[in-house]
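Right, I'll just put the structure down here and ask away after.
One chain of protein is taken out of this complex; the other chains stay put.
When the chains are written out, they are named A and B in that same order, and each has its own residue count from 1.
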Amino acid sequence: MAEGEKYRKERLDRGIKARSDTIYVLASSRDLLYLLMPRALPVALLILLPILLHGTYWEKVLFYSCIFGLLALSWDFMNSVGLVSLGQALFFGAGAYFAGALNHYLGWPIFLTIPAGTIGGALICTALLVPVVRLRGVYFSIVTLILPLLFAHLIETLEILGGTHGLLSLSAYPSGWIAIYLAVGALLLVLFGFRKILDEDFGMILRGIRDDDRVVMAAGVNIYWYKAQSIFLAAAVGSFAGALMTHYYQFVGRSVLALDYTILPLAAVVLGGPGSFAGAALGSFILVPLSEALRAMGGLRMALYGLILIGALAALPEGIFHYLQRRYHQFERMVKV
Amino acid sequence: MTEDVILEVRRLTKTFGGIMAVCDVSLEVRRGEFVGIIGPNGSGKTTLINLITGFVKPTSGKVLYKGQDITGKPPYEIACLGIARTFQMARTLHKLPAFKNLIVPLCSPRVRKFRGGKYGERDDIAIDILDDLGFERDSFVPYKIAGTLPHGYLKRLDLARCIALRPELLILDELFSGMAMSEVAATLPMLEKFHREGLTIIMVEHRLRELFRVANRVMVMNFGQKIADGPPQEVMEMEEVQKAYLGTEVEE
Partner (left out) sequence: MEIIIYGITNSISLALMAIGFSLTFGISGLPNFAHGAFYLLGGILTWIFLNQLGIPYLVAALLSILAIGAFGFFLYWGLMLRLRGLAINEVIATLAVAIVIIEVLRWMGFSGFSYVLPPFIRGSVNIGGVWVDNQRIVMVGIGAALIVVLYLFTRRTKTGLSFRAIAQNERTAIAVGIDPDWTAALSLAMGSGLAVVAGLAILPLGAIDTEMGYDILLYALAVGIIGGLESLPGALLGSFILGFSQILVATFLRAQWQTVVTLAAIVIILAIKPSGLLGKYKELEERV
């Protein structure tokens, strides 16, 4: 830069961005590619990965990434209604125990326990959280933080559901392909499903509640009913992840209610960028493999998640996804002031 | 006679930690009336509105709407009965596009009762309503994110949200405050039109000139109490009112 002259960065939108989100003016196949690539490429990659990684250790990592991705999506969905959960472990644990107990005590097969665990777990979580749905901000979060701990202690104290030992030797998946494709399929379905829901009229109400719940009330909409519905949806996704994981491990114990299942999804969303769902998924696909690579650190991994959370909150509040998105849709150039 | 009364406020009182915000206020509004509420700042007008619309629970007293007791009902139920209100500070859903703001009332049980409203259809209805209120449909204005619109538009968006609810009673909390003269001049005839079409309106306002043009009755509040109620001309001549509210203005 020459001395005496001042430059500043200018950001420009790439030309193709149309006025509204629903109308695109497509001039060429290049434009079409420009719009489709960011969606099609990750989807294709996700579908191919199980085949590429088959038989390796990283297949398991992919499965975990999807599980935590589902939990992160569930967190992000609740967040988009203004409900901040510190208890994804509750959803996860409810689904895991529900499916595990049905399989262990009643001998239900896998293709029944997973749907039952999803619905049952979601119903339990919704019933638990609806009484406190009126609480604002921090207070709601405190309840979600406490509930999984409470249940972990109850299971230990009452020695129910296997107590401290957990429920052992649950049914396994008939084939590894089923497990991995269930996880990948669910992740993609939930990702695009949630994005779609938030663009519908239903989603407008949810986003409105987050913006200003008094305005929504003044418009004659029962915000508590909508909050309950979104808790149910989020809890169903979390419970599904739990049920999936239970049969993968063929075991369910108090560890499913541990803080890990709360902190890692939370760190994933904060890192990836809340509000877009894609950020949540991206975050878990960065964090889970990273933490597997750092297995040697053992207990320190939790500390690492904490550090990532702090760093992401302080340094990159918009998240990686939004940063990438901006770089993709805009370009920068230097202009003379 | 009682069938004509759309809203009856009976001896409403609200205290906040020892401070009387609203003290023993009674009010009757008949169908088709245009009632103005005036009074100095902090005289309890907004609290009165919050009490009627359920945002604040009264310490004592009753609110009857079309003969039905609505005291203590949640705000969304009251809104669904047909009482719409604007907010003093023009609260809108800042992160949504302006026209999407109206999706919320259009999805309420009250409006669903009137017409089906499929997906996409609501967008058209919303644009229609906004167009009537001066958001030109062919401009970019209705599609902009609400938070980026100028204040005057936000106020009208607040009003549009009420109209979308198809209310029978409209309560406006200082709609004109912060609006430019030209905007006020454009909005006033719309209110007159809604009123002619049968809408009952209660209007809290500091701009007396505009208020007196449209209101056929005025209630004056001071220190949480009702000190006068009657036709605008008569009320303004009362000594008590002039002392409490207008005295300072005359001296200027």
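Going forward, contacts are C-beta pairs under 8 Å (C-beta built on N, C-alpha and C of every residue); 3 or more make two chains touch, one makes a residue touch a chain.
Just so you know, these numbers come straight off a predicted model, no measurement behind them.
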>> Among A:12, A:106 or A:138, exactly one should touch the missing chain; which is it?
In response: A:138
> Looking at A:51, A:307 or A:335, which residue reaches the missing chain?
Replying inline: A:307
> Among B:13, B:88, B:177 or B:242, which residue is in touch with the absent chain?
Replying inline: B:88
>> Touching the absent chain: which residues on chain A qualify?
In response: 84, 86, 131-132, 134-135, 137-139, 141-143, 146-147, 149-150, 153-154, 156-157, 214, 259, 263, 266-267, 270, 298-300, 302-303, 305-307, 309-310, 313-314
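One rule holds in what follows: only the chains that are shown with their structure count from here on.
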> Counting in whole Å, what is the centre-to-centre distance of chain A and chain B, each centre being its mean C-alpha position?
Replying inline: 41
> Where on chain A is chain B touching in the complex?
Replying inline: 19-20, 200-202, 204-205, 207-208, 210-212, 214-223
> Can you list the chain B residues touching chain A in their complex?
Replying inline: 53, 55, 74-77, 79-80, 84-85, 87, 91-96, 100-101, 103-111, 119, 122, 140, 143, 161-162, 164-165
